[in-house]
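Of the protein chains in this complex, all but one are displayed in their positions.
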């Protein structure tokens, strides 16, 4: 798990799951906030994202912009600092709505400074109200997560029936949470906030 | 009705009706307003909306911008807070003018804080003056509404003759209102405003 | 005439005439001005308008922006309030320059608060200097106007010869004005300004 | 000449010459400046202009913006007031660089308030330094000018050899000036400035 | 040489060399700066320039924006005054990177007020650091320069071997400078600065 742990070591990176031509794959959503002194503003999306995936990023941002107080986020950062969301590898075209939960998690991780758990991967469309909607490719995605050493996977509630298709041996080694609201995703995927005291003691 | 009720529980979500390749379907229009501190402005439209449906959103907004005082809306919010309208599912292309009444209702719900009745679905083009213009697929839409547990449907006045095509058994279980002005839609679809006193007592 | 009268009852709506695949048709040009508090600005054009028809709207606006004082219009409204011009039905593509007089009339009606006469329909290209230039389809347009209960039609002076093609029975029931300047259109189509005293007395 | 005279009666309209599928034709370039109170800014180009013709308008404007003092123009108007250039008829696509002199003349007429002489038509590309460059279709353009009752035509110096192709009878009835700098065009085409005294006396 | 001399008489015009379908040709790059009172800003590029040639203009401008102090240029003009670069003839599509030196020279001429020598033509790509990179068509370009009465030609250092292809009779009548930095081009092509005293004495 060393490699994956490294990817999500810093706040702002979350592990997603995609269907590719060759089965499933793990992908990382990276988010950054510019230093206010650089004058950067607005939203930048890179990684050869298709229309639907770009809309997922807009939905994740609007969800945070309208529910930020409820989620106890420093929403002023979204005004003063340019946001960039990138999905490596840079040359591989990507599309689809299923990275919605991953994008939302990466952004909340970035804003709160709480890293994402390195053993957790996730998939699910997010609506503007934070509902987690069903996606495709559950079987391929769980096989890919297992292969990559992931131990906990978050899927949409309405995809629970698809778990029947996942081989028993794989299912037994994965903790799968079926969720219907993106706040459940955040509660399960983010490391606890390090308190200032804790950080000082470290 | 549990599922649908959940979708419109919060202000800003209204239930529409669409014609799809496979008959009719219920769709949800979600609207959000950004926290002014996030610096968001302008209008964002997502859900793979076609040209005509994007124009419907612009018409709904201009209607509220020009008639806001008459409708007793806090129209200053449209200046200070970014508006986002989204129509799940995110990967399904959608088009046509018939979501005009639903978009207008979702926006008014959001601005007034009055939720939309969870048992009401609606279809109809809206003109810039608020007139409700006829649309297609009344039969399929009413069947889909009935199937989804909806009990009240709002259609354009000029579509009344199309009700003859709806099977008797379905028609009997639906309350259908034929409307010619979007203000009738708002009166029928929005929950009463909760007074501050009422809210405090709850 | 009840239906059409309703369409132009409020200032900002004018009745135009178009040629369609199935002969001629009446169309309504709707214009709105946003409440300054909504922060809306600029010009929005909807109704699936083609390039030429969008340019007609720009010409109508520039005509009012450069001749506004002469026409005694509150031109400051064009700065402080977003303008929206819409042509229902929203899903039907429309194009051509012949709605120029109708767009200009709808905008002047909106700015002055003077409604457009419900018994008047019009067709004609407008140049940037306010000249009314000839258009096509006079015969089909007059038949459509007559069919819709219109009693007065405004056409370009240079289209007068086309009146020979209109059936005698229809021509006799229509009052046709052939005009060469858009100011003639405004004088013929707009209801007299209601004076403040008159309004108070009503 | 009554009709053409009417077109250029007000400052801001100049008579150009074009080659069409059916020989040559006279066209009018119309320019307007918005009332500063309308908040209009920038440049609007209409008349279904092609790329090359749009660039001609940009060149004419930059010429005036860089040489305005030399030409004694109130160049501040170009900052405070939106400029619109339109070429009727609105539905006819137009392209090519030969309207450069006509666009420059229409703009200078507008800025100075000096009308363009109604008996003058012109054709010629303009460079950014004000040079008049050669164009095509001299024969067809002069025939069209003659047909339209024009008595004076301005052409580029380097097109003088093309005059040989124009029928003797037409050439004899036209005064042709061959020019190499757009300032010559302005001197020949604009009516003398009406002095305030003259105007008062009239 | 009368004609060409006229083209570069004013600061802001430089003579370039292009390869066309019919061999080589001389072209003029014209640059202008708007009067600050006109409110013009930004960069306008005309002459039906292709993508590569537009990028050459951006490179020339960025070179001056980053090296302006070193070149003793009044770089504040680039902020306060709109820049326009045009390449006649307006209807002829042009592309390629070889006008880089010519664009840089025209801009420096404009900013310094030093005219470009009328007997000098040039060709060469410019990099962002001011290096002159090799181009194609040296033979055709030198033949065209000679034909046009040019006596001095500037080419990239790395194109020196191509001089072997130029006919002896032409080479003998041309002074060719092979350069590797655009500052050499400026030193060779620009007329000496006229001092204020000199100008007063003239």
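The chains carry the letters A, B, C, D and E, assigned in the order they are written, with residues numbered from 1 in each.
As a convention for this text, a contact is a pair of C-beta atoms (placed from the backbone, for glycine too) under 8 Å apart; a residue touches a chain by one contact, two chains touch by 3 or more.
Given the structure is predicted, the values throughout are model-derived calculations rather than measurements.
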Checklist entry - Touching the left-out chain: which of E:52, E:92 or E:163? => result E:52
Checklist entry - Which of these touches the unseen chain: A:20, A:46, A:147 or A:173? => result A:46
Item to check | Positions on chain A where the hidden chain makes contact | outcome: 7, 10, 12-13, 28, 30-35, 37-40, 44, 46-48, 82, 84, 86, 88-91
Checklist entry - Residue-wise, where is chain E in contact with the chain that is not depicted? => result 51-52, 55-56, 58-59, 62-66, 68-69, 75-76, 78-80, 96-97, 100, 125, 127-129, 131, 133
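Methods note: only the chains that are shown with their structure count from here on.
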Item to check | Least hop count linking chain A to chain D through chains in contact | outcome: 3
Next on the checklist: Just to be sure I understand the contacts, which chains border both chain E and chain B?
Outcome noted: none
Next on the checklist: Same or different interface residues for chain D and chain E, judged by whether over half of the residue numbers are used by both?
Outcome noted: different
Checklist entry - Which whole number of Å gives the spacing of the CA centres of chain A and chain E? => result 53
Checklist entry - Got the chain B residues that touch at least 2 other chains? => result none
